[in-house]
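Note sheet for the following structure.
Omission of a single protein chain aside, the complex is shown with its protein chains in their original locations.
Right, chain A next:
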Amino acid sequence: MLDIKNLKASVEGKDILKGLDLQVKAGEVHAIMGPNGSGKSTLSQVLAGRDTFQVDGGSVTWDGQDLLAMPIEERARAGLFLAFQYPVEIPGVSNAYFLKAAVNAVRKHRGLPEFDAMDFLTRVKAEMKSVGMKEEFLYRAVNEGFSGGEKKRNEVLQMALLEPRLAILDETDSGLDIDALKVVADGVNRLRSPDRALIVITHYQRLLDYIVPDHVHVLSQGRIVRSGGRELALELEEKGYGWIGDAGEIHAAPPAAGGAQ
């Protein structure tokens, strides 16, 4: 479903993604781990269409389409969703308006009737309940004054409402208490289906106890330097990133994934 080949991206002349390859098939959950500053958020922002990053090479094909050629909102309408590492506060716009505008933009694109106010409220309230958000959050400005965890719940709420086909969660678990973590995991697991794919960026193996990934990748210095199964996450947790090497090269003799257990 998603095929990233040799992706290179830079910002202000600084190379960040340096030839990244990743294939994600429908139905799969991929976890991406990697040190701070390695380019995880850059990858997710480039996929979502952020133009502060310049794409210098490579390609991204999504369901046979050139993803990088699509306008930001077209990607979203076609089912790409990015849960932001740092959700943006938008004073003056109520969360209710924002959510409704988003849901209807996507529904319209999919040829579904737009929700009227009543239908939308019924739907959103049900989803808010399942992510543990009080109704008052509908009437507050988007993310404004939300705590870290509340912002992340709001991201999961948007994901649930928009029913994406490809969801990228950029550290949605960071800074969450254990209940919130379960909410995020639950949101992701409810979305799991054979025609959807998920990319979960995280620093913590504990999230992967709840969201069991099919593949785990290590992103370092702008490249995927190692891929494996779920056990790779455990190994990283135990040993850190040191053994993977700092030039983006895989160490000569990494311990075998199986051997570490």
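Keep this in mind: contacts are C-beta pairs under 8 Å (C-beta built on N, C-alpha and C of every residue); 3 or more make two chains touch, one makes a residue touch a chain; residues count from 1.
Keep this in mind: contacts and distances are computed from a predicted model.
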Looking only at the UniProt record of the hidden chain, which name from "Carbohydrate ABC transporter membrane protein 2 (CUT1 family)", "Fe-S cluster assembly protein SufD", "Anti-sigma regulatory factor" or "Phospholipid/cholesterol/gamma-HCH transport system permease protein" is the right one? "Fe-S cluster assembly protein SufD"
By the document's definition of touch, the residue of A:5, A:50, A:182 or A:230 touching the omitted chain is A:50
Using the document's definition of touch, tell me which of A:67, A:106 or A:191 contacts the absent chain. A:106
Given that one chain is not shown, which residue among A:55, A:93 or A:234 touches it? A:93
Across the whole complex, list the residues on chain A that are touched by the chain not included here. 48-50, 52, 71-73, 75-77, 81-82, 84, 87-88, 90-94, 97-98, 100-102, 105-106, 109, 117, 141, 158, 162
